[in-house]
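Let me begin by presenting the structure, written as structure tokens, before commenting on it.
Selected chains only, in their assembly positions.
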Amino acid sequence: MPLWKALEGARVLDLAQPMRKGMPQSPNHPPFRMTLERRHGDLVRPGGGSAANEIIVTGAHVGTHVDALAHVSQDGLLHGGRPAAEVMSQDGFAELGIDAFEPYVGRCVLLDVAAVHGVAALPPGYEVTVDDLERAAAGLELREGDAVLVGTGWSRHWAAASQEVDFAGARGGAPGPGVDAARWLAARRPRVVGGETIAFEHVPPGRGHATLPVHRIMLVESGVNIVETMRLDELLDSGAREFLLVLNPLPIVGATGAPVRPLAVLGGSEGLGASEG
Amino acid sequence: MPLWKALEGARVLDLAQPMRKGMPQSPNHPPFRMTLERRHGDLVRPGGGSAANEIIVTGAHVGTHVDALAHVSQDGLLHGGRPAAEVMSQDGFAELGIDAFEPYVGRCVLLDVAAVHGVAALPPGYEVTVDDLERAAAGLELREGDAVLVGTGWSRHWAAASQEVDFAGARGGAPGPGVDAARWLAARRPRVVGGETIAFEHVPPGRGHATLPVHRIMLVESGVNIVETMRLDELLDSGAREFLLVLNPLPIVGATGAPVRPLAVLGGSEGLGASEG
């Protein structure tokens, strides 16, 4: 059976947050802004046709996006010991940029830590522990090269995010894996890890994004890319814990990351597995 | 069998052109530009860590991208007769923007018109005809709601594009479906059509992108989205004519289009169909 037929009837979940001016994002990055430049009626062609289009200004690390390995360095070195200065120029990164990330189409495991604690969303500043991950992974195989997502339920706050709801966690922090949990994840040798918060990792209250040790562990030490600001609420609710993930960030040559619209594809020609029930 | 298992061993083809400053694009849209803003070493944290990131300025219709239905109007009206002025504001389009495009994961048919003519790439300014499409579609089923790509071989010129190679066709035109071919395509009621050139449609020599009747037929009259500037060379060479396509443009709320990194997934758990041989 051809693949396209195998996927007929599959359920496709959009794991990206909608991108719009004012959406929550890290203050370290240029704010997203989309402006209509030409509007219908500005320039009407003789036959009555007209086109509209926009200009977009943005950072690469806004909305749902993938961190390239080149995003973080330690003591001047990128992953694999490459000196950052040698591959960095006005054109971005000659190596380890997001264009070096091969699109991922494959198995993904969701570790639902919110469910472990019986909550819809983990509290601000909560540090996800090794024990949390092990309990969430019970009955699930974590294979080398697969994708692993850590569910915190944090994306449920997106729509209400504002000055009242501190999505970025600038004041109250954000839930996510701490250093030990990150090492546990890295030891499984995944292709990529991801989550719902802006920084993926544990942000303690009042600390902001000042130090990001989990980024160092994943990107520099382990060569594992990170997907951030994912929309997982619907996936968490679906009960699926093992599914097909499509992760294809924009191929921006030399960039330290890129926006992406990840898709989870649930179901199969022979029905859902127990884990997807 | 779960879907992710069905896809193990599948061949994934990246159908997006790499995005970089100076790449070919329509002069009607803001030029793509990615600049490193923060470099490694600019701000080294106490522990020796450092992060780099960029600022991006771009149009939505640059690189490989999907046109939203709101992109074109005729006599002031968008698809379905909606007055453009009613849904257009500083926030973009309240309806028919690219965020209204549901990600597509499904069957795609490739009509290889270059192969019909026995050439690697159709000549500049060549108008793809109904006869061309019918010959390219021989033996292939075109179903309502599927994706249809028209192969011209034009993406083979991308890497060499420059002032010498006129990728956009400003002077010599670009190959693509003319009005009759567009009506033939629209009559099959596809979900989306796509191709390798910047405008998808036939651009006669010396005319540039001044009038784009095929855009009107597809976007306004038929409600069919268009994918442009695709990288199809590898797909054309693969011989696959029927395959799984993933098309998930960035969800930019209210935009008239968005960049995308489409993927073709070839193969299947039960082997390739004859058409993919």
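The first chain written gets the first letter, and so on, giving A and B; residue counts start at 1 in each chain.
In this text, contacts are C-beta pairs under 8 Å (C-beta built on N, C-alpha and C of every residue); 3 or more make two chains touch, one makes a residue touch a chain.
Model, not experiment: these values are computed from the prediction.
Enquirer: Since all chains share one sequence and 2 are shown, how many copies form the whole assembly?
Expert: Copies in the complete complex: 4.
Note that only the chains that are shown with their structure count from here on.
Enquirer: Quick one: superpose chain A on chain B by CA and send over the rotation angle as a multiple of 5°.
Expert: Value: 180 degrees, nearest 5.
Enquirer: Measuring centre to centre with CA averages, how many angstrom lie between chain A and chain B?
Expert: Each chain's C-alpha centroid was found; their separation is 24 Å.
Enquirer: Touching chain A in the complex: which residues of chain B?
Expert: Result: residues 1-8, 10, 12, 14, 16-21, 28-30, 34-41, 45-61, 63, 70-76, 78, 84-85, 88, 90-93, 99, 103, 105-108, 210-213, 215-216, 242-246, 248-257, 259-263, 265-270, 272-273, 276 of chain B touch chain A.
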